[in-house]
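One chain of protein is taken out of this complex; the other chains stay put.
Order of writing sets the labels: A and B. Residues in every chain begin at 1.
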Amino acid sequence: MASDDLKGRDLIVTQEWSKEDLLKVLELAVKMKANRFGYTHVLKDRTFFMFFYNPSVRTRQSFECAATELGGHAQFLEPKSMRLKTKTTAGETVEDAARVMSRYACGLGIRILEDKVTKYGEGDELIREYARWADIPVVSMAHDKFHPCQGLADVMGWIEWLGPKGKFEPEVLKGKKLLVVWGHGALARSWCSVQEAILIGSRFGMNVTVAAPEGYDLDPDVLAAARKNCESQGASLEVTHSQMEAYRGAHIVYSRNWMSPDAYRDGEFHKQEEIEKAMKHTDWICDASKMALTDNAIFTHPMPIDRGHEVTDEVASGPRSSIYDVAENRLHVQKAVMALTMGNL
Amino acid sequence: MASDDLKGRDLIVTQEWSKEDLLKVLELAVKMKANRFGYTHVLKDRTFFMFFYNPSVRTRQSFECAATELGGHAQFLEPKSMRLKTKTTAGETVEDAARVMSRYACGLGIRILEDKVTKYGEGDELIREYARWADIPVVSMAHDKFHPCQGLADVMGWIEWLGPKGKFEPEVLKGKKLLVVWGHGALARSWCSVQEAILIGSRFGMNVTVAAPEGYDLDPDVLAAARKNCESQGASLEVTHSQMEAYRGAHIVYSRNWMSPDAYRDGEFHKQEEIEKAMKHTDWICDASKMALTDNAIFTHPMPIDRGHEVTDEVASGPRSSIYDVAENRLHVQKAVMALTMGNL
Partner (left out) sequence: MASDDLKGRDLIVTQEWSKEDLLKVLELAVKMKANRFGYTHVLKDRTFFMFFYNPSVRTRQSFECAATELGGHAQFLEPKSMRLKTKTTAGETVEDAARVMSRYACGLGIRILEDKVTKYGEGDELIREYARWADIPVVSMAHDKFHPCQGLADVMGWIEWLGPKGKFEPEVLKGKKLLVVWGHGALARSWCSVQEAILIGSRFGMNVTVAAPEGYDLDPDVLAAARKNCESQGASLEVTHSQMEAYRGAHIVYSRNWMSPDAYRDGEFHKQEEIEKAMKHTDWICDASKMALTDNAIFTHPMPIDRGHEVTDEVASGPRSSIYDVAENRLHVQKAVMALTMGNL
């Protein structure tokens, strides 16, 4: 395929891109990591809009940095200062906003989750509404359902850690065991990162185990899609409440807090209630004794980490922690996604 | 004239620039539209300061994008985070702020209107105070009285729509009928955009009709200036309360809400009261039946549009709607203004 295949494409979830296209992103990201300032013509003097319904550290820093390193500029926009139409206030429609932005920018990133939605799936709908009207690519910068750039950074990091040094061999993930395990904590996090990890991990042929206390089921549609991914790769998906069993033989441990399916009720996000509920499960923490059950697993997390709750310092800062490399990869995969969908390659 | 004629000039209202200078801006804007990334040396590594007393979508996006496409950078500054001296608080004087900024930046844009002023004209005074002390050009990014960049984008779009395809002939506006008509709505908008449209339309020889319900007079000084503009061009200015009559024979329909002269009283902006008053005039909306009275008029609006109040979806999204082209032109005229007043051309 020609290098402009992906030009104009939206990225809302990796599941909607072919494996071939995901590999294309990863391969370019690897090249960009090796030659960090060799791609500054790609978005030269172009503008990328970032819409932050929710604030963020990593995502803001890495996207703005990505645009800069491609020679362009990312505008940091907060919709609270936009006069957008809502059910109760006059303002601009998404149609009008998206069609005008398409005249100015080469791409649009949107972040919406947690307290900025009133029910699970609402953020996904809004992003798709922008994508419907925009003539430019729309990229999720994390929303209530998915976090595709995190997923790409995850697998890039896992391949680097598990594969041969200095080579990038995606097949190394095939048949490996990925444990996505719930951690307690005081942040009531959205499902986007873990769901994306489960989906993309299963695309790469991993055996995926999801472990959580009772009452912390994820989106059944996502799990069904992941199960299909696994089947087509000859791998398996397992969902369990038995934590210790789940750690056994794992190659990658992804310990992360997430909210329960009850978090959104009556059009509200019951954050405090979620935190109180989660904080009771003090045994759901990734520590050295559990890591000892694995097959010398690496520890992974999309950060920011809630140390002492999701994971102990010993593991998070230990020799098998991939967290900073995965975080760095956010920059590289986002540069690659922007280059392939919006850029002059 | 040489190309550096406009170097150093402020742009607070188009009325203070000669017709020749306005044409110079439009001609450069047309060239820049055709060769969008051909001017990236003009503000290379220069800084443009944007002061947003009021938030904005279009203006922020288009100015920041304009600076980027000229090779420079626009800093997004919110005076609320500045320690500026006011009547009641200690802080920095405009003199000090403007003189220091002149050492850092190549130009300064200011937006101040609506709830950030306590009476009509106060924003205009503040911009002129900055312009008095700054050694760099000061550009209005919309203030309580005028919105010069919107006016330039308007006429650019009207000329494109009414003139021959592929040619830019400003004379096409001569003798055409411009209807500026009040629309109801829930936003209590400032007079800046419509006043600028009336002024610049009359400079280009248009017959201008202003239609509004009783109680919605605009600034009499602005109307007097527009009347003089018309007279010198052999055109006419009409002000009426009769909506239907006003639509007849129009070539351009500009339907837009604006606040009444009573909006500022006792040092306050009575927004809620204005909205309630305006929302009673439900018949003041631009719709297909009214457009049928015109001479196949185009619809124009500075956006964001309050759909369902100022105009129906049918007209706003119809085949004669110029709104997205006019919005796009904000980018091009602002690049041209910045290039001519601040740049290395």
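In this section, a contact is a pair of C-beta atoms (placed from the backbone, for glycine too) under 8 Å apart; a residue touches a chain by one contact, two chains touch by 3 or more.
If you're wondering where the values come from, they're calculated on a predicted model, not measured in any experiment.
Only one of the listed residues, A:23, A:94, A:162 or A:186, touches the absent chain: A:186.
When you scan A:40, A:89, A:272 or A:289 for touch with the missing chain, the hit is A:40.
Check B:23, B:77, B:162 or B:293 against the missing chain and you find that the one touching it is B:77. Annotation for chain B: contacts to the undisplayed chain at residues 44-47, 49, 72-73, 75-77, 81-83, 85, 89-93, 95-97, 99-101, 103-105. The set of chain A residues touching the chain not shown comprises 37, 40, 55-58, 60-62, 64-65, 68-69, 71, 73, 76, 185-187, 303-307, 309, 317, 323-324, 327-328, 331.
Keep in mind that, in the parts below, only the chains that are shown with their structure count from here on.
Centroids of chain A and chain B (each the mean of its C-alpha atoms) stand 41 Å apart.
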